[in-house]
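Let's look at chain A:
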Amino acid sequence: MAVTRSQPPVPEQALHPSGDNRFKLLEATMKKHQYRPDALIEVLHRAQELFGYLSTDLLFYIANSLRLPPSRVYGVATFYHFFSLAPKGEHSCVVCLGTACYVRGAAAILAAAEQTLGVKAGHTTPDGRLSLETARCLGACGIAPTVVFDGTVTGHQTPEQVQVWLERLVKRGE
Partner candidate 1 sequence: MERLRLATIWLGGCSGCHMSFLDLDEWLFELAQHIDLVYSPLADVKEYPEHVDVALVEGAVANEDNLHLIRQVRERTRLLVAFGDCAVTGNVTALRNPLGAPEALLHTIYVERAEIAGRMPHAPGIVPRLLDKVYPVHKIVPVDVYLPGCPPPAPRIRALLEQIIAGGDIRLTGRDMIKFG
Partner candidate 2 sequence: MDLSELLAIAEHENAMRRPICIRCCTALGCQSAGALSVKQRLEEAVAEVDRTDIEVLGVGCMGLCGHGPLVRVDPVGILYEHVRAADAPSIIAALDGGEATAPQGDLQHPFFTLQKRIVLENSGIIDPERIESYIAAGGYQALYHVLHEMTPAEVIDVVTRSGLRGRGGAGYPTGLKWATVAKSHGDRKYVVCNADEGDPGAFMDRSIIESDPHKVLEGMAIAAYAVGADQGYVYVRAEYPLAIQRLQRAIAQARRFGLLGAQIFDAGFTFRIDIRVGAGAFVCGEETALMASIEGRRGTPRPRPPYPAESGLWGRPTLVNNVETFANIPPIIRNGAEWFASIGAETSKGTKVFALTGKIRHTGLIEVPMGVTLRQIVEDMGGGVPEGRVKAVQTGGPSGGCIPAALLDTPVDYESLQRVGSIMGSGGMVVMDDSTNMVDVARFYMEFCKDESCGKCIPCRAGTAQMLHMLDLIRSGQATAADLARLEQLCMMVKETSLCGLGQSAPNPVLSTMKYFREEYEALVRG
């Protein structure tokens, strides 16, 4: 059964002037969701995937396209921890702080990472090389304590191992 739905016309000014190809890809996602306001979170996911973070400019673009009030888009983008409104470092290190990891010493791992990098969790090193973050449980409790290096989940970590990994990375940057 084919269903034809009327689609809201895309307002002219919504096409981003920068000509950046990533906007075309984002546009495709919004089109797939028929520019429905309830697709906001899906669209934000895609936008962050494409651009790395959600700039004010980008949020305005999305608000325009989905015909949502700017404050509503901002409110949603800041409600969910997954969305970042600031650029991230080239590399990432996520220390899981779930209960299983906590009981097996995640706090010491985080402290070691903070000490090695000289930044607190939730921050990026001043040279922009690495963002140190924490997670609320990755569900990999069987191999606790867990750390995610650049998207790769690694289990049974120790403060020393994490320190070595981070040092290698930071040194390489020098």
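These made the cut because all candidates are chains of the complex that A comes from, given by their letters.
General remarks:
Basically, a residue touches a chain if its C-beta (ideal position, glycine included) is under 8 Å from a C-beta of that chain, and two chains touch if they have at least 3 such contacts; residues count from 1.
Remember, it's a predicted structure, so these values are computed and weren't measured experimentally.
Going through 1 or 2, you find that the chain touching chain A in this complex is 2.
The part of chain A that touches candidate 2 in the complex is made up of residues 1, 36-42, 44-45, 72, 75-76, 79-83, 97-100, 102-104, 135-144, 146, 152-155.
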